[in-house]
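Part of the complex only, each chain left as placed.
Naming follows writing order (A and B), and every chain is counted from residue 1.
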């Protein structure tokens, strides 16, 4: 099944985008990147810490995975814009996963600041992939602002609650499709079936971190997620059977032997 | 020369360039960015940019993140 995710004109060989947060070691990140088969992974920008062992960017570069810096930790549009500019210098990419959260407890996006930041970054030439809530109206506004994708949450970051409101995701997908903007389900994935379900709803990709990096066996869970995203995409394209209230036999009702 | 590097008072040789500072700390410039006295310094300017006494320098790198 040759069927690729394309963002801002760039084709990616996998529909699974990996977050690198939460992994216990660089070794685990390396295993996870390999097992997931991802072509794009996120990083955060922080002060250099001499204590950190190994270079994350070296691990990512060695695997040939494209890097997507985020603006995690930013609370205002201004902070997010500065962080994106830093990332552009650091990683020589104008792609950015835009996060502007309202508080530490829910880590939910602040719709007003997020929209402001998106408009400023698009104007500054960035390829903006905003992490948003599952409000179809906000997703539309972001799309109209020139974002390269919309990345609604399934449920709050790190909760593993899956997709709380599939109806909203379907509304977002329908509208993004009209605009030709890919939808990436970002945040809330807990296990493989959640990722498959996201793809079955018509999402173009899935972004996850904790579900893999904090699993008991991260590399194996990365393998699971890769298979799940593939499964969900194939099922979406294959056209599932309708749900029926009543049973339908899968064996002939005629021609029983008579004794 | 004395600067503030990532919030900590730090001794630095005179005439140190940003590129020199970064390579000294990181062993390379890949994944690094710098803010001097509140402004992001473009990568292209690092070779010429000489850090001055008392400046506030933030040395930023890519770390694990969601």
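Observations on the model:
One rule holds for everything that comes next: a contact is a pair of C-beta atoms (placed from the backbone, for glycine too) under 8 Å apart; a residue touches a chain by one contact, two chains touch by 3 or more.
Everything quoted here is computed from the prediction, not taken from an experiment.
Each chain type appears once in the view; in the entire file the copy numbers are A x4, B x4.
The criterion applied here is as follows: only the chains that are shown with their structure count from here on.
The distance from the centre of subunit A to the centre of subunit B, with each centre set as the mean of the Cα atoms, comes to 32 Å.
Considering their complex, residues 6-7, 25-26, 30-35, 40-43, 58-66 of subunit B touch subunit A. Contact residues on subunit A toward subunit B in their complex (touch as defined above): 19-23, 29, 42-50, 52, 55-58, 61, 67, 69-70, 72, 82, 85-87, 89-92, 157, 187, 209-210.
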